[in-house]
Structure formats: structure tokens, C-alpha cells
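One chain of protein is taken out of this complex; the other chains stay put.
Our next item is subunit A:
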């Protein structure tokens, strides 16, 4: 994953702003975007419910938020944004006709996603061993349900990334066959996007 070297070498001739070409295009399959919008709406409701529940008992939320491990939350943010960068590089290589090299970047994204799962799982184990559960408090009800709902999306995203990696290794992606890669990539970026709101909201905002 030689970032600097691939940056200049593999910018394809057609890789200009599509709007400059007068062609507007939704990357990937329309169905995945409908699915992504549905997921984003659910998370939006979750975020709204969290922040207005917090408004009703700021002291409780602040006290219990202070018990969260913000180091692990930040580490998971780093892992997810890095995996997103790796995925977009894989898509760019696919567009450049280097679908097999895209597999290397996808492998990096899978490693980061797996790292997220390990870190989040260890966080849950530490919290559950302290007797924390959904019924411990309003804060923990929201914290566990919101982060676990997101966690399930990470797991599904990893399954999708592994499928993309296998296809990329088989040389299935190229400039004229990007639909599957772009669709899976869009889903993974959605998982990252949700976490970029979730982390400051649940771990940092005081």
C-alpha cells in the first residue's frame, strides 16, 4: 500500500471531476443507496433520542460518560477512518484498471475493521464484567444499544469487504466493472460516517 508512489502513478486519465465532464453518476447500485439512506435515518433517530434524553439528565450522562474509555473510542475512530481511506484507494485503483492491486488495499481495510471489532469487543467485556448492562441507567441503555447497533453494521461491512477482496484478487474489477466494488465501498463509508458522529456525541460532548 505504497501511498505516495501510487498517488501519482495511478491517477487515470479519466479520473477528473465527473461534473466537469457533464456526467453526474451515483457510484454503485441504486439499491445499496436506498439501504444506506434507511440505515442513516435509523441512526439519525437514535442520535436525536440520545441527545434529548441527555438534556433531561445531563449530570447522569456526564458522570457515566466520564467512565467510558475515550482512548479506545479514539483508537476505533482512527481504525475506521483509515479503513475508509484504504477502501477509497481500492476503488481508485479499480477505476484505474488495477483491480488486483486494489485487493491489497482492501486487505488493509479488513485488518482495520477487524481491529475495530477487537477493540470494541474488549471494551464491552470490560464494561459487562463491571456489571454494566442495558438496564444499568438511561445512559448505558443508549450507549450499549447505539454502539452495538453500529457494531453489527461493522460486522456486516467486514463480510462485504471480504467478498470485495476475493473478487478483486480474482481480477473481477476494472474501469468498466465497478458497480460491486463501489456499492460495497459506499456501505463501508456509511459505517465510518455514522461513527464520526457517534464518537464525539457519546464519548466527548460535555
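The criterion applied here is as follows: a contact is a pair of C-beta atoms (placed from the backbone, for glycine too) under 8 Å apart; a residue touches a chain by one contact, two chains touch by 3 or more; residues count from 1.
Heads up, the rule we're going with is that contacts and distances are computed from a predicted model.
This complex has a chain not shown, and the name its UniProt record holds, of "Hydrogenase maturation protease", "Cytochrome C oxidase subunit IV", "Aldehyde dehydrogenase (NAD+)" or "ABC transporter permease", is "Cytochrome C oxidase subunit IV".
Of the candidate positions A:64, A:95 or A:123, contact with the unshown chain belongs to A:95. Interface residues of subunit A with the unshown chain, by the touch rule above, are 3, 6-8, 10-19, 21, 23-28, 33, 37, 40-41, 43-44, 47-48, 50-52, 54-56, 58, 62, 66, 70-71, 73-74, 77-78, 81-82, 84-85, 87-89, 91-92, 95-97, 174-176, 178, 182, 185-186, 189-190, 192-193, 196-197, 199-201, 203-206.
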